[in-house]
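Removed from the display is one protein chain of the complex; every other protein chain stays in position.
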Amino acid sequence: MTAEFVLTGASHSYGAGICALDGIDLTVEPGEHVAVVGANGSGKSTLLKMLDGLAFCTTGTIATAGRPLTEEALEDPAFRREFRSRVGFVFQDADVQLFCNTAFDELAFGPLQLGLDHDEVRTRVAEVAASLRIERLLDRAPYTLSGGEKKRVAIASVLTMRPRVLLMDEPTNALDPRSQVWLLDVLDEWKRAGRTVVIATHDLSAAAESCERMIVLSEEHRIVADGPPEEVLAQRDLLLSVNLVHEHAHRHGADRHVHPHAHEHEHA
Amino acid sequence: MHIPDGYLGPQTYAVLDAAIVPLWMIAGARIRKTLKARQVPMMALAAAFSFVIMMFNVPVPGGSTGHAVGAVLIAILLGPWAAVVAVSIALVVQALVFADGGITAIGANVVNMAVIMPFVGFYLYRLVAGDRPGFGRRIVAAGIGAWVGIVAASIAAGVEFGLQPLLSHTASGQPLYAPYPLAVAVPAMALEHMLFFGPLEAVVTMGIVAVLARQDSALLDMKPAARPLRWLWAALAALILLTPIGVLATGTAWGEWSAAQLKGALGYVPAGLGRVGTLWTASMPAYMPPFIANPLVGYLVAAALGATLVVGVAWGLGKLLSRKDGSTPVDPPSARL
Partner (left out) sequence: MIPALAHIGEAPPRRRGSVRSLARRTADAIGHAVAEVLENDELASGPGLMQALDPRFKLVSIVAFAVTASFVHSLPVLIALVLATMALAAASSVSVTSFAGKVWSSAGLFALLVCAPSATAWITPGAVLVPLGPASITAPGLLIASRLIARVIAGAGFGLLVIWTTRWTDVLRALSSLGVPDLVVATLAMTQKQIMSLLRTVENMHLARESRMLSTGSATENRGWVVDRMAFVARRSMKTADDVYDAMLARGYSGAMPSLIDLRATARDWAWMAAGVTACVLVLGIDRMVFPT
């Protein structure tokens, strides 16, 4: 089976040569659940954008399902159609992702862009809405939804394209605890369904819970660790050096001691 | 300057509503060429920005606050045609969501604030800014462009208002729509904007350009000065000529006018009109045929002069700039804007 993504020495810089990713070698196999962790600005989001064909290699190569993923390749309508329906992207900011008139239109957008006939579009929208339990939101304008509802609609809007691969940027960000649990359940379900998932996050506990492979990006925009979450999380010094955890001072009575400490949420 | 329904008579709003259709089509074609598929999010955000700018209360000297329009700023950031689309969308959303500005008057509002204002302001900005790389001069240029742009728009609105008593009145001559003659409406609108809203617009535009120059100067890259199509100017000129001619569509032709006929037709002469009329007739040599020394003709001349002045200034600036651009074409920084 061909790998879902193969990156070879992939680098990306933007503007006046500001580096976002440096010499990334990475293979994602079908069905894998991969968490990409790293501090702010380490290049997680850029990596996801490159996997989704929204940003491209400055040097190095990236291939998907055996074909090079380049700007030119995506200009081919047949490849674009195949790629966009196979790979879905859930953005960090649901406000950015929801740009249509109603939640229904959001869910219908992708299938309509794929050129599916209208009955098929309606069927897909109904199916996905039922599975994520958002039927009652379909008629509403996105700006009237709550944060958790927006996230559900954003995920649903990607699922109607029936992607085999899901890329998610900070999926647990801005979600209340109940919605976070719901999201982890959804990820489990996808796991059983054999979907490939790549999550970019700095929520180490969520990453460990939902993925069997963890990749750590350093602040120098390179991969510094790649393995099962238990192994990666055991390397405290490494996590300290990439700024994912930090020394935390506690006071126990009169004693003061310092230990590494991982934050579940971003420092404001 | 948002004109609600009810102030403009059918002849005026019909002409202006018809005029914006081709303008929108040209603008649409222009931005499709420069922005390609990006046009939808770009225009939506620019329109939202334009709308939100109008929501900020800006303190003005004297303890009061006012609103800016931002059309010239958007033209500086995205080019004049993009400003036409963005400000038009903002105006349509205002009319359809917030019930601001009329339905029939949408053409007038678009022509004043989404066409005249950004074009006049943008070309003046380009003229004053020149090709200098420094931002100091551009900031001043933005201020001048904003001030002149909004004043030009207000004069256009004043002309639209001022034509109403001429175009529509009862048998006894009472105005049916906006009641003030050109001699009152144009100076009132122009003065208000020269002294109050113009400086506000200039301060806001300069301030934002200055901040952007400091923080994100790529946004201020010179956009290509879209050369206005020749026939667009021709259409505008025709519009100016046609609007006052509507006054005469009462069954008489130019040459057949006589003072007596006019009295019969109008019967009643508003005081303002009387004043302008006296001025006009007094300045006419005695040997002139009577129809020229007529208050209504004085009126028409004033209307045509005002509108021609606005368009003429914009056209002259465009001419000057397109000559400059001809030698050194400015490329768009990239399709990404």
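The chains carry the letters A and B, assigned in the order they are written, with residues numbered from 1 in each.
Going forward, a residue touches a chain if its C-beta (ideal position, glycine included) is under 8 Å from a C-beta of that chain, and two chains touch if they have at least 3 such contacts.
Please read all numbers here as calculations on a predicted model, not as lab measurements.
Contacts of the undisplayed chain with visible chains (whole complex): A, B.
Of the options A:R80, A:R162 or A:K191, the residue whose C-beta touches the omitted chain is A:R80.
The chain that is not drawn here is touched, among residues A:N40, A:T61, A:S131 or A:T144, by A:T144. Here one chain is not drawn; of A:T2, A:T27, A:N40 or A:Q113, the residue touching it is A:Q113.
When the whole complex is considered, the residue among B:G79, B:G102 or B:G145 that touches the unshown chain is B:G102. Those residues of chain B that touch the chain absent from the view are 1-2, 4-10, 13, 36-49, 51-61, 63, 65-69, 73, 77, 89-90, 92-104, 170-172, 174-180, 184, 197, 200, 203-204, 207-208, 211-212, 215-216, 219, 270-272, 336-337.
Residues of chain A in contact with the chain left out of this view: 49, 52-54, 77, 80-81, 84-85, 88-89, 91, 93, 95-102, 104-105, 108-110, 112-114, 118, 121-122, 139-144, 157-158, 161.
Just so it is clear, only the chains that are shown with their structure count from here on.
With centres defined as mean CA coordinates, chain B is found 48 Å away from chain A.
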